[in-house]
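Only one protein chain is missing; all other protein chains are in place.
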Amino acid sequence: MVNVKRYTVVRNLVFGWLTVILLAGFLLNFPKINILEHTARNLYFHVPMWFTMMAAAFVSGYHSWKVLQTGDPLRDIRALQAARVGTFFGILGITTGIIWSRFTWYVGTDVWWNFDPRQIMVSIQLLIYGGYFVLRSALDEPGKRAKISAVFNLFAMTALPFLLYVIPRQMESLHPGAEGNPAFSQITHPVMRLVFYPAIIGFVGLFWVLYTQRVRVAWLKYRVTQDSEM
Amino acid sequence: MLLMFVLSSLFLIALAVGQEPISEPLKSALLWVVIMFSAAIGLGRSFIAEQERGTVLLLQLNVRGSQVLAGKLIFNFILLTAVDLVGLGMFSFLLDLQIEHLSLMLVVLTLGSIGLAGATTLLSAIIARASNKGPLLPVLLFPMLIPLLLSVVRAASEALEGGMGWSGVQTELATITAFGGVVLTASFLLFEYVWTE
Partner (left out) sequence: MTKSIVALFQNASQVAVTDSAATGTVSTAYDSLWTGADIPTQAPSALEQVMLSDEKIFVVLAVVLIIWIGVILLILRTDRHLTRVERSVAENIPDADDGL
């Protein structure tokens, strides 16, 4: 069961926290860099999407593992909802990334999509979750659905470390830390890092709130209709 | 049947490419795309056939899950090796392939096939449980294979071009081997849950 009291406390904290992040993101000043100018502020909003999606993937994988061990339907609901909200943050991350790069590095070229490693990795993760949802809809018996889709979720996750290792070696990237690019700490002003790390915490918190909200609804639905899909 | 699929798809590619000379990376990419599509089409039925003939229960009662998986894996690997060899042979015949490092090419094909067989076998056990199979296997399989595909295509094109040979593709070979190892380990850990469910 979901601890509703804890949920309420964390929800209020996250909303307050993110409000402060939003204000700090726009009001705190830092030296401008060529080309980037104000768009450097996107660091606080675009990059945490990526972290949040990874966090969601781990939450989903953890609960899939628990499904295999216990067969608990609540674990299945948690794994599914973490994947759903993770997909949502992945879509946000890729959309905001496209907007940012289009008007910063690709001005005057009409390039919307480029094969940046991060873009590819998010796309693959989204495809894997697409497969996960399709697989769930193709399994009709609930207990079987929970276990088989948990196996797929865990199996597909084994490919992730290779994505992190292989793809950045083969392609150029706009992201810091890639080959030939400056490290993250070299191009960010201390002020930016002061906002950036709390922003990650804030957005992961937002994931937790949205995810728990959906788990509550899905669990209620399961208790009424014995159907864990949502 | 699978070999006929390889032959006809290669013939299709050869005709589509026509007389235009194509670069080595592109040849290597085409070869691997054919191999991966063959795997998705040919190996997807390994567990479904078992279900249709009604032999699943017999196996479940008499044989341990890991042994079933090992048997399927070995069979699929041998099948894929045949696909590799036929594919490579027909490719060099139709598209005038000059293989500079034949040994490297064979190693890449073998190691790549291990990872490919590992991923395909477990996923085909998964889809055998689904009611609406359709094109489910490629949907589940292809996203997972992308890291493997990138490495094997690079390694194979290195084997075609010559260049630095073995020393030029060390990281790729390491990645392909690690991918195979991780996928096989995960298969054996997870197969029991699919099999006994």
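Read from first to last, the chains carry the letters A and B; within each, the first residue is number 1.
Definition applied: a contact is a pair of C-beta atoms (placed from the backbone, for glycine too) under 8 Å apart; a residue touches a chain by one contact, two chains touch by 3 or more.
Small disclaimer: the values here were computed from a predicted structure and weren't measured.
S.K.: Mind giving the shown chains that are in contact with the missing chain?
M.R.: Hidden chain contacts in the full assembly come out as A.
S.K.: For chain A, enumerate the residues touching the unshown chain of the complex.
M.R.: 22, 26-29, 31-39, 41-42, 45-46, 49, 85, 88, 91-92, 95-96, 99-100, 103-104, 107-110, 206, 210, 213-214, 217-218, 220-221, 224-225, 230
In this section, only the chains that are shown with their structure count from here on.
S.K.: Counting only Cα atoms for the centres, state how far chain A is from chain B in Å.
M.R.: 31
S.K.: Quick one: in the complex, what on chain B touches chain A?
M.R.: These residues of chain B touch chain A: 122-123, 126-127, 129-134, 136, 139-140, 142-148, 150-151, 154, 171, 175, 178-179, 182-183, 186-187, 190, 193-194, 197.
S.K.: Which of the residues in chain A come into contact with chain B in the complex?
M.R.: 68, 120, 124, 127-128, 130-131, 134-135, 137-140, 143-144, 147-148, 150-152, 154-156, 158-159, 161-163, 165-167, 169-170
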